[in-house]
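Right, I'll just put the structure down here and ask away after.
A single protein chain has been removed from this complex, and every other one stays in its place.
By letter and in written order, the chains are A and B; residue numbering begins at 1 in each of them.
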Amino acid sequence: MQSYIDQLIQDGYFTGVPREVVYAIAMVLVAFIVLSVFVAPLAGVTSWLERRVWARMQSRIGPNRVGPQGILQWLADGIKNLLKEDLIPSAADSKLFSLAPYVVFVGFLCTFVVVPFGSTLIVADLDIGILYVLAVTSLVVVGILMAGWASNNKWSLLGGMRSAAQIVSYEIPAGLSVLTIVFLAGTLSMQGIIKSQGWAPWDWYLFNNPFTFAAFFLYFTAALAEGNRTPFDIPEAESELVAGYVTEYSGMRFLFFFFAEWGNLYVIGAVATTLFLGGWQVPPVTDDAILLGVLQFIVFFLKAYLWVFIAMWVRATLPRVRVDQLMALCWKYMVPLSFLCLLGTICWMLAFPNGNQIFSVAMFVLGLLILAYFLKRVLFQIRHARPELYFKPHI
Amino acid sequence: MNETAPVQSQGFYTEDMTISVGPQHPSTHGVLRFVVRTDGEVISEAIPDVGYLHRSIEKIGEKVTWHGYVPYTDRADYLAAMFANQVFCMAAEKLAGTEVSRRGEFCRVIACELNRIASHLISVGTFGQDIGAMTPFVHALRERETINNLMEEICGARLTYNYIRIGGVGYDILPETCGRISEFLDHFEPIVDEYNRLLSYNKIFIQRLAGVAVVSKEDALSYNLVGPNLRGCGIRWDIRRDIPYSVYPELEFEVPVGTGQVGTLGDSYDRYWVRIRELQESCKIVRQCLKMLPKGPAIAKVPRKFKPPVGECYARVEAPRGDMGFYVVSDGSEYPYRVRIRTGSFTAMSIIDKLSKGIMVADLIALIGSLDVDAPEIDR
Partner (left out) sequence: MGVASYIKDIKDTVTSVFEGMAITFSHLVRRPMTIQYPDKIPVPIQETLPRRYRGILEVDMDICTGCLACERVCPITCITIGIDMNKETKQRQFTHFDIDICKCMYCGLCAEACPTGSIRHSQEFEGASYNPAGLVRHFVTQPAALYKPKKGGETDPKLAAKVDTGLKYLDEFATPDGGAAAGEE
């Protein structure tokens, strides 16, 4: 994108204005566009979709009144929250209390700078792409701790402490799984990682070797834990801590935390797609640049959103783990397994310097077999319970 | 309560914090309050504070007639309303020497066992929700809706039935309702299996509950636990078997006990598992009753102004939360002199303080859910 701005300056659009100011204005403008056109509706529609998916999995209908099939529910919720009274408890630290939601929001929004929507559709292709994402998402810990402490409420404090421990611990398996891929790709830049994969499933890093296959699930679990999603939603465990660190928040501040959570789901999906699923790679069907760009955008979006759907599905299925079990899971199970995957991938790279096409195809077939077995179990459940079937997603 | 004493450990100056779980809390079952002293995660003591739902049901018994008190007994534990109806009517019948019609006895058992299924569904559903699994709760409520519809067909109300009356039952169960009950049971038994696959065998669920809040046999007996709480410790005591009443001697059913299949005998998972097994056993009982339902009047002839002779009487039934007993004293008039209700949840509260020493806050919620305490029963 920087080259585009340079081109505009050379064409003489911004005479008399210093170069840095043009860059600054461009950055703010782009951030605003990305935020309002993409992130806000995305987080909103994700919240609506989560409620619909949850509801259908629980044999009920979700919100379906506001707008066609309820798709504007998030607008109604947003407006309602904006109109609410801005309550700050008198004994709370009001500066930190007000600042905390924004810190959390910044922590997740900054990752959109390096999310590659297409081969040229990226805000800034940083050389340290994936490391930047890992670093910036840790900012939410600061925000959550601020929220927990500034609320002056014992429940919030408990929630904030738990969350800090959780997020910091799960950075390690996530980072190690990412490192596995970085070794394979040879670069930290997001576009570089995608370019070193291909469009066919057996060219993806997911099926490259059994260690990356395991690393993917480790990454996804660790990312769910970082995003405070069930089964790891202890900081906001409704039934235990009332609402954890968001207990004292109401109105728009409350919504900011959840805005960040739903948006973060998309970031998790986007990073998972970039690293493991081949990103925006499409088979070369057309030469037209714009059509190719649109196709890449759609493919990337669908792949990332698949993982958002799976995160919602996991939330509907699983109970919560306890805090000490969460720590045990991280340090006793996931960290050693991540190290194992890393070492395994390195050994694999030494054994097959140019990759092993046969093994990749075999892994792909294995993946398909697991999917087929899953569908078989689904059919078994339907046959066993003999329910009334209804295939349309809308009511 | 003692003042929180600051603790000096390893040069750090720490204090326990006292937090109040409830009365407004998403997962205390009803309006309960626990004053919990904890150092952040590990609890040092949890003292229950009851009485938020006290409605003086026992005192009201002295002001209304015997027949008129039956709707009030529904409200003593609204999730298991049939059982309170039944035990009050049993006590009144024992006092007056009334014989219950045989068809009425079978209708009573059908209604009570269906109510047991409904109550256990709520119990395991809310237990799953306390642990964090929100889907099984809604599935349990979905099944309970069908039971509510059946009850609505039989007696006209969905929660507070006023169905079991002195001398029998208030309304007869018609043949088409019997057909619908069978259909429901055919539909329900595979659903329990599905529920198990979704929740009971889930490794995360098992790990949350295995070995948590273990109640030993001696503790269970000395703290007077009843119902699934007692059976979860391995003691096979069920009023339907050991102090039989109604037509239970003629019915075949098993009494499930906890076996410590995951973790220790007497932990939270055992109590939960006993309730799941009781769901299946109740289905068997209802099927047998539907087959054995005799012809005849649904209620015996009982005078409108029911005046039992002077005396006192205690009757007990196996309610979903344990042994529910009614102690009634009559002074010969058409108003009872004293009604005293003994419920299983009230005694289960006393063991919470003992069990909660040294467990975590999340385990306290699991403990309260596994004991299936119910605020209306505790406070009446």
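Basically, contacts are C-beta pairs under 8 Å (C-beta built on N, C-alpha and C of every residue); 3 or more make two chains touch, one makes a residue touch a chain.
Note that the structure is a prediction, hence the values are computed from the model and not measured.
Chemist: Looking beyond the chains shown, say which of B:T38, B:T98, B:N115 or B:T135 touches the absent one.
Modeler: B:T135
Chemist: For the chain not shown, which residue from B:T38, B:S119 or B:N162 touches it across the whole complex?
Modeler: Hidden-chain contact among the options goes to B:N162.
Chemist: From the list B:K59, B:K203 or B:K217, which touches the chain that is not on show?
Modeler: Per the contact definition at the top, the residue touching the missing chain is B:K203.
Chemist: Going by the contact rule already stated, which one of A:I9, A:L42 or A:A55 would touch the omitted chain in the full complex?
Modeler: Missing-chain contact among the listed residues: A:A55.
Chemist: Please pick, from A:I33, A:C347 or A:I382, the residue that touches the omitted chain in the full complex.
Modeler: Going through A:I33, A:C347 or A:I382 one by one, A:I382 is the residue touching the chain not shown.
Chemist: Using the touch definition from the top, which of B:E99, B:E152, B:D186 or B:D242 touches the missing chain?
Modeler: B:E152
Chemist: In terms of residues, what is the contact footprint of the unshown chain on subunit A?
Modeler: That gives, for subunit A, the contact residues 53, 55-61, 313-314, 316-318, 333, 374, 377-382, 385, 387-391, 393, 395.
Chemist: In the full complex, which bits of subunit B touch the chain not displayed? Write them out.
Modeler: 64-65, 67-72, 135, 142, 145, 152-157, 160, 162, 168-172, 174-175, 194, 197-199, 201-204, 295, 297-299, 304
As a convention for this text, only the chains that are shown with their structure count from here on.
Chemist: Can you compute the centre-to-centre distance for subunit A and subunit B, using the mean CA position of each chain? Integer Å is fine.
Modeler: 44
Chemist: Would you pull the subunit B residues touching subunit A in the complex into a rising list?
Modeler: Contacts found on subunit B: 17, 19, 25-27, 40-41, 128-135, 138-139, 142, 187, 190-191, 193-194, 197-199, 202, 204-205, 207-208, 360-363, 365.
Chemist: Over in the complex, which subunit A residues touch subunit B? Could you list them?
Modeler: Touching subunit B from subunit A are residues 54, 57-60, 154-155, 158, 161, 230-231, 233-234, 237-242, 316-325, 381, 384-386.
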